[in-house]
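Only a single protein chain was left out; the remaining protein chains are all shown in position.
So, chain A:
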Amino acid sequence: MTVLKDRPAVHTAAPLPVKQARPNPLPHIAMFCWAVVTALPLLWAVVSSFKSDNEILNEPWSPPSSLRFENWERAWTAASIGRYFLNSLIVVGGALLLTMLLGSLVAYALARYEFRGNRIIYYVFITAMFFPVFLALVPLFFVVQQLGLLGTYPGLILVYAAYAVPFTVFFLHSFFRTLPSEIAEAAFLDGCSHGAVFFRVMLPLARPGLFAVGIFNFLGLWNQYLLPLVLNPDPDRYVLAQGLAALSVSQGYRSDWSGLFAGLTIAMLPVLIAYVAFQRHIRAGMTAGAVK
């Protein structure tokens, strides 16, 4: 703390005429500019999703002459966004459940039970967080292929969960350590089994932590692109990110720009809704994960 060392002793002197801070416009201009830079492309995509192709090509900055919801309909059905959406929902939903169940069990077992090899198992999980997924990509493809799981929902769910569990363990491990042990002890005295103590007592106590890491995992899994690109080659089972990437190529050839903008907007929408509903929790959860 060298910051304050050579502070002159102002307090002893007569109160200085405190300079009345002129409202400086710079912070507001800067903050407003970045807000525009952030929001403009997003708003533009949403507005464009209601335009006709002709309007998109000739008047990129003007509003649509009428709200063409048929663009959305076309994207949802003809361009299969609806199917990709459903695929994402199934895969991410399944993977999220599995991740949370396995992750919280491992974190709890390692945080609250002393046994030989506890630290080793912990590090076996945690070390994997520091490896780039690209390194595993080639062998992973063949592992999944040999198990007959290539391009299947269960295959994607298992792989998604396997790669999401380490962070979940890491996050919840410290969380379970901070929980008081009195309630668990009382439950044991009442004759609860170990499993019952976990599911009925400790898991409800850990709800804030589960919520934070759950949101973090949901977003990570929903936005996953590399793993499905390699492990999910069947266009019928494309997840949303994959479908959108494929669409941006194929719709580009067909020049269906309005349909593509509509698809893009549909892809952003659930995230936006979740964000508006939980925005404080989301930002708190995600930044807490980073500084741990």
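By definition in this document, a contact is a pair of C-beta atoms (placed from the backbone, for glycine too) under 8 Å apart; a residue touches a chain by one contact, two chains touch by 3 or more; residues count from 1.
Here is the rule we go by: contacts and distances are computed from a predicted model.
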Chain not present in the shown complex, as UniProt names it (candidates "3-isopropylmalate dehydratase large subunit", "Sugar ABC transporter permease", "Paraquat-inducible protein A" or "D-alanine--poly(Phosphoribitol) ligase subunit 2"):
"Sugar ABC transporter permease"
Which residue of A:Val165, A:Ala187, A:Val201 or A:Ala262 touches the chain not shown here:
A:Val165
Touching the absent chain: which residues on chain A qualify?
3-4, 7-8, 10, 16, 24, 26-28, 30-31, 34-35, 37-42, 44-45, 48, 56-58, 60-61, 102-103, 105-106, 108-110, 113, 115, 121, 124-125, 128, 130-132, 134-144, 158-159, 161-163, 165-166, 169, 193-195, 198, 219, 222-223, 225-226, 229-230, 240-242, 244-245, 248, 257, 260-261, 264, 267-268, 271-272, 274-275, 279, 282-283, 286-287, 290-291
